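Below you will find the structure I want to go over with you.
Removed from the display is one protein chain of the complex; every other protein chain stays in position.
Chain nomenclature is as follows: A, B and C, assigned in order of appearance, with residue numbering initiated at 1 for each chain independently.
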Amino acid sequence: MIRLLYFASLRERLGRGDETLDRTPATVGRLRAELAGRGVPWSDVFAADQRVLAAVNQTMAGDDHTLADGDEVGFFPPVTGG
Amino acid sequence: MIRLLYFASLRERLGRGDETLDRTPATVGRLRAELAGRGVPWSDVFAADQRVLAAVNQTMAGDDHTLADGDEVGFFPPVTGG
Amino acid sequence: MDVEIRVQESPLDPLAEQAQVYAAGPQVGGVVSFVGLMRDINQGDRVRAMTLEHYPGMTEKALGAIVVEAGRRWQLDSVRIVHRVGEIRPQDPIVLVAVASAHRGEAFRACEFIIDYLKTRAPFWKREDMSDGQSRWVEARDSDDVAAASWADGSESPTTARGDARPGEKQ
Partner (left out) sequence: MDVEIRVQESPLDPLAEQAQVYAAGPQVGGVVSFVGLMRDINQGDRVRAMTLEHYPGMTEKALGAIVVEAGRRWQLDSVRIVHRVGEIRPQDPIVLVAVASAHRGEAFRACEFIIDYLKTRAPFWKREDMSDGQSRWVEARDSDDVAAASWADGSESPTTARGDARPGEKQ
């Protein structure tokens, strides 16, 4: 089981801010592919040409990052603070 | 005629903050040589190995700067503000 | 090194925050600070207000990591980062970064490093409410990536060109 969080424009485009997945994909990349497979708007948001960043347990993580049961995974667009 | 000003440690070592010279030496370098010729403490303060800066009419000036009647010449040690 | 990191919905008072840094102690020789203010124009359009969203928990963690990295590179007495979230208006302060050090060069370097990294690594997002009633998410800027990348791993000075000034581009 993993917890997913969506922020900013992603949250608006997906129409939700969070969800719980009852399985745990092997990696961040696998999770992205799974989400992209849900059809519109997910396929647009997680399309290969979109810059969507991921954080695992609140630290930036690449696609090859291994996921573990209970992880929190955040997805968001490039940051614009400051 | 030129006006001379001395600042900070120079003023203290020379025992005066200003004076008026009734002649006008040709250059800043000539003026330095003339002051050094006055004997102690002037010879020490204006010795060749001492870093004494000069400003003519409130702008930094080198030894070859030409002096004109009425100029204000300031002498001072390296600055330490800020 | 004193460290204070805060994310807040209430107005940010950059002057009161800096006063805390000046008070860090009699060994402090210089304080360098950066204050980012909201402008009323972006990409030629008038902006009425802005809403700042963040990722609670991750924000503090990311800012903490940036400060630890700065403390590894430079000798610092005190670092303070305060970032506003929620709705803000033109000229409101958005962020304050204040760094105290015995050496002014180190304070300058550390302060710029922190704001460059914050702009590319801390999870904040800006949404602009335009004067025509529309709203839009602010796009990340390539120049911020270039600025952050100029701080090569562990280096104490920018190691690549930063390409600072692009006419018309923000901050």
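The rule is short, and it goes like this: a residue touches a chain if its C-beta (ideal position, glycine included) is under 8 Å from a C-beta of that chain, and two chains touch if they have at least 3 such contacts.
Everything quoted here is computed from the prediction, not taken from an experiment.
In terms of the touch definition stated at the top, the absent chain reaches B, C within the entire complex. For subunit C, the residues touching the chain absent from view are 14-16, 18-19, 22, 26-37, 39-41, 74-75, 90-91, 93, 102-109, 111-112, 115, 147, 156-158, 162, 164-167, 169-171. Seen from subunit B, the chain kept out of the figure touches residues 5, 7-9, 51, 55, 58-60, 74, 76-82.
Basically, only the chains that are shown with their structure count from here on.
At the far end from subunit C, in terms of centres built from Cα atoms, lies B. Top-ranked chain pair, ordered by C-beta pairs in contact, is A-C.
Subunit A and subunit B have centres, each the mean of its CA atoms, that are 72 Å apart. Between subunit A and subunit C the centroid-to-centroid distance comes to 26 Å (mean Cα coordinates, whole Å). Shared interface positions of subunit B, i.e. residues touching 2 or more other chains, are not present.
Among all residues of subunit C, none touch two or more other chains.
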